[in-house]
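In this view, the complex is presented without one of its protein chains, the others remaining in place.
The letters A, B, C, D and E name the chains in turn, as written, and every chain counts its residues from 1.
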Amino acid sequence: MRILVVNPNTTASMTEKACLAARQVASEGTEIIAVTSAHGPVSIEGYYDEALAVPGMLQAIQAHENFDAVVIACFDDTGLDAARCVTDKPVIGIGEAGYRVASMLANKFSVVTTLARSVPALEHNLLRYGMERQCISVRSSEIPVLELECDGSDAMQKIGQEIEQAIVEDRAEAIVLGCAGMVDLAEKLSAQFAIPVLDGVTCAVSLCESLVRLRVKTSRQGGYAPPPTEKMAASAFHATSRQTTD
Amino acid sequence: MRILVVNPNTTASMTEKACLAARQVASEGTEIIAVTSAHGPVSIEGYYDEALAVPGMLQAIQAHENFDAVVIACFDDTGLDAARCVTDKPVIGIGEAGYRVASMLANKFSVVTTLARSVPALEHNLLRYGMERQCISVRSSEIPVLELECDGSDAMQKIGQEIEQAIVEDRAEAIVLGCAGMVDLAEKLSAQFAIPVLDGVTCAVSLCESLVRLRVKTSRQGGYAPPPTEKMAASAFHATSRQTTD
Amino acid sequence: MRILVVNPNTTASMTEKACLAARQVASEGTEIIAVTSAHGPVSIEGYYDEALAVPGMLQAIQAHENFDAVVIACFDDTGLDAARCVTDKPVIGIGEAGYRVASMLANKFSVVTTLARSVPALEHNLLRYGMERQCISVRSSEIPVLELECDGSDAMQKIGQEIEQAIVEDRAEAIVLGCAGMVDLAEKLSAQFAIPVLDGVTCAVSLCESLVRLRVKTSRQGGYAPPPTEKMAASAFHATSRQTTD
Amino acid sequence: MRILVVNPNTTASMTEKACLAARQVASEGTEIIAVTSAHGPVSIEGYYDEALAVPGMLQAIQAHENFDAVVIACFDDTGLDAARCVTDKPVIGIGEAGYRVASMLANKFSVVTTLARSVPALEHNLLRYGMERQCISVRSSEIPVLELECDGSDAMQKIGQEIEQAIVEDRAEAIVLGCAGMVDLAEKLSAQFAIPVLDGVTCAVSLCESLVRLRVKTSRQGGYAPPPTEKMAASAFHATSRQTTD
Amino acid sequence: MRILVVNPNTTASMTEKACLAARQVASEGTEIIAVTSAHGPVSIEGYYDEALAVPGMLQAIQAHENFDAVVIACFDDTGLDAARCVTDKPVIGIGEAGYRVASMLANKFSVVTTLARSVPALEHNLLRYGMERQCISVRSSEIPVLELECDGSDAMQKIGQEIEQAIVEDRAEAIVLGCAGMVDLAEKLSAQFAIPVLDGVTCAVSLCESLVRLRVKTSRQGGYAPPPTEKMAASAFHATSRQTTD
Partner (left out) sequence: MRILVVNPNTTASMTEKACLAARQVASEGTEIIAVTSAHGPVSIEGYYDEALAVPGMLQAIQAHENFDAVVIACFDDTGLDAARCVTDKPVIGIGEAGYRVASMLANKFSVVTTLARSVPALEHNLLRYGMERQCISVRSSEIPVLELECDGSDAMQKIGQEIEQAIVEDRAEAIVLGCAGMVDLAEKLSAQFAIPVLDGVTCAVSLCESLVRLRVKTSRQGGYAPPPTEKMAASAFHATSRQTTD
């Protein structure tokens, strides 16, 4: 089984971190193909970054034909719906994956993400997925995404503080870490707080394996129907010409 | 990995059918332990049956110590919350599993279940899981559960009619079959209607494998906190004395 | 008129306290028949206790034929739906009763219950009853149910603190006491805080009288349809054999 | 116990019909005081009539001091919130009462009312009461309110048709008749369709008796706080001068 | 274009303040006709005042024939639905207007209003308009409406404190001032807090201009259908006789 993990931003170190985490959780026989988007923002923090990241991400998917499922490795689930139109192979966003796993382990959970500017976009996703009641709060640690890539950052401590408040004030029974860059912190924080602290990348890889084993595909009826061939072709042409220039 | 598949009703042929389906989807290395509840109703159709099935199901879980995850093989997700208090290993109901898989493949889905009397219980679950918007309709085929066990039943045809209406009238993009006894129909119906038609048993087994690989456990904080030891002991005593008489 | 008040746990002192309260509010001519469940947990605190309490409670209802309405004297409304399948006489849970009375007296109310582990189960009920907006908070006083049965407990004080916070922080206009064991505190707390502080037992008895006077019955169409006779008989048999052993 | 039944429209024959129904369901010892509003519309069909009916209704309540509870005998629950500010005695609207009784007897119910123009106002009430999920449909029979007062009307038949559709198409398990003028039809329709068919007047009287026996009052904190004395006095003055002219 | 701005309370100084604000925002060519209700409460603070204010407000609309749109200059949107039955010209409440403008400028907003007793009425409106998620909090400054009319009040400071808390604690991205009497504070507070602080009067006037330019009218189908002529006539008669006495 081959799972395509697409990082929709252009920071390769984040792709590597996600890839490493993905490989640790993947079953024997599952191959992880990690791809960094060829153009787009260096990190995704809010609506603007999201919007500019989607075409590059879709091109990355369209450029790889030989895969069984796709993980979108951005916690905003950037372009998830569009990606489901491009391929009938299962596509899962890491935000979505974290929420779905949390809701099988806890009555209520909180999200701890990076910047306040990202919160409304996450809340829109939660509402759309029907998670607006189970997710009791979305907290921001005010750590920019790229700072998570630096050694010596106090990210762990700041995130820990938010987790503690989520448990005490919001009665959160589980935590979803709200950024692909936090993938390496989940295990330690789980141990520290004695509740499930989930990272979306591993959750998404594992759910993808499930869907592939179930041999199910994204529905082609309704909202995820494939675009007409001429539109796909036109867009592929743009992709090519753009990749040449960029 | 060992997955305990508990049939909360006492009809062994349904357990066998579920077990067969579970084994077909299970990964190499996953052992399926299928258990029929020792006492309770012969089928679960609505609130009354649900209520009487739960203690037997909990005893079945408590009687088996050596497992990594539990599937509750009844579409009403009978006793799901109580089971999550009894063990910290992941527990998934087959209704829940079907809904969660459907919501990763389609914008909207419909449920096709057995009797009208079961519909309100399913709708309560959907509301609780936050699926009340994504699940566009719960349709009943008016086939009693046990009729699904008979050769020569016209179940396939009746269910097919409801699926057709769900697609045309409700714009369903996927279908979740609403009874463990329909597990053998999913593949044929998927092919016939060219949209995902999902069976909860296989979905639940596969999601359990995911959770086990992720090494996550049910939260012990809040609603799923384990009951005090003396209560567990008292209940185990009753279980024993009851099993002697029944 | 005869109202059956079933305590679904096995602690007789709680049944007596509920019975006393029920008789104080009952109209002349209303007979209160208070019954302690023959088997099940000693107190109901969360999902696990709920699940084990239901069969005993249903048997208690089935064992008494001569009644006009049933009160389920547990704030989790344990087995309410199942009980409505067993008899067409009105059945009301004390949680439900407290919420419904509060919503006729106040724009918003808070619940003050015993342990945090009970909160998610209550929140699920509130959602199901459509009370998730009118109930502004469910607060736990962290007093175990059975401590309410002890002289010299500081329950009154702890509950009072939560009520004060509910008024100040949540703008609660009324309070529902979230445990049958708090029935004797309602009047004093109402006086102390000058807002309605409601106890579910008295509310449920009074609402039952209403329904009986209206000569209405639980609907037999759909979710509360009576189970087939053979299922009822099978369960009655188990009940008998179990009562012999237990 | 004295229950004030206020008809907020000026049609005395409707008051009499409501009074008759109220007395039939009232307990021994309960006195029904039925009052027709002194000025306002002859029937209440939609927002405009509602708005003009409220001051007259409030004056009727303020003019009667000696009562224990108030029933607002209009299915729109006209002026319910304002009435709860005017007195601390319990006040119940007949729409509210019908919905609350239905929700204790059935998983889902439908409303059958008079004209389409009344439907949005009822739907707003249902949403506010948290009944928007349990009430599966509001159907209009297109019978004007005052036609219900005429002999030889085919109201019974038209309403019956809507009930039948509600059962078959909407899976309604109970029906609430959506007009005070239908009070005399409930019993026959219940028998005909074998599900609870409820009339709001009797439900409201009976619920009022419950609240009075519980010795509870409307909360004086927050939204139902009494208006300052000078405002009450000013309004009383207007009421007097108006009654002189009208 | 002529916009009728109706103050539903009887305090002329508030009408003048609203009129002034309306004229400042109105386009060239738009005439503002400001009207004080002839009878009703001196200020509108909660359900009781609302109810008594509506007939006077409707009469004010019916008395003026030559207008293109109506603004109801009370933040409770007093009688909005009834007013839409009386005329097919667009009618907008200032609460509604503030909410709609805020929701085009911000992901989430807070309301800062006068007294706690007004909060539930506002929350009901927000729910009805579908704003219950975008409006993150309704805060009361505990300044009575008429105090806003006094020189030397500390209203500005108290309101500022609530705005600060709304930004910090509730993550409000915009503020809607919850009283017509605050119309002169919006600009200063916007500058002070560097987020949109909106006043409903100006928002409503401007939205009315939009609707008039679009040449749209209130729907005459369903809930806003005009009342039958005889009802309108009857009410007009009462209005006349009442105006004579008052």
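By our rule, contacts are C-beta pairs under 8 Å (C-beta built on N, C-alpha and C of every residue); 3 or more make two chains touch, one makes a residue touch a chain.
What you see is a predicted model; the values in this text were computed from it and never measured.
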Contact set of the excluded chain (shown chains only): A, B, D, E
Per the touch definition above, residue among E:L4, E:V54, E:C203 or E:A234 touching the missing chain: E:C203
Identified contact with the non-displayed chain, of A:M1, A:I33, A:A63 or A:A82: A:A82
Hidden-chain contact residue, picked from the options E:R2, E:K158 or E:K217: E:K217
Touch residues of chain B, complete complex, unshown partner: 107-108, 133, 171
Chain D residues that touch the omitted chain in the full complex: 116, 119-120, 123, 127, 132
Sites on chain A contacted by the missing partner chain, in the whole complex: 39, 41-42, 45-52, 54-55, 58, 79, 81-82, 84-86, 116-117, 119-121, 124, 127-128, 222-225, 227, 231, 234-235, 238, 241-242, 244-246
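Criterion: only the chains that are shown with their structure count from here on.
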Whole-Å separation of chain centres (CA-atom averages), chain D against chain E: 29
Two or more partner chains touched - positions in chain C: 107-108, 116, 119-120, 127, 132-133, 171, 222-224
Arrangement of touching chains [line / ring / star / complete / other]: other
Chain pairs in mutual contact under the definition given at the outset: A-B, A-C, A-E, B-C, B-D, C-D, C-E, D-E
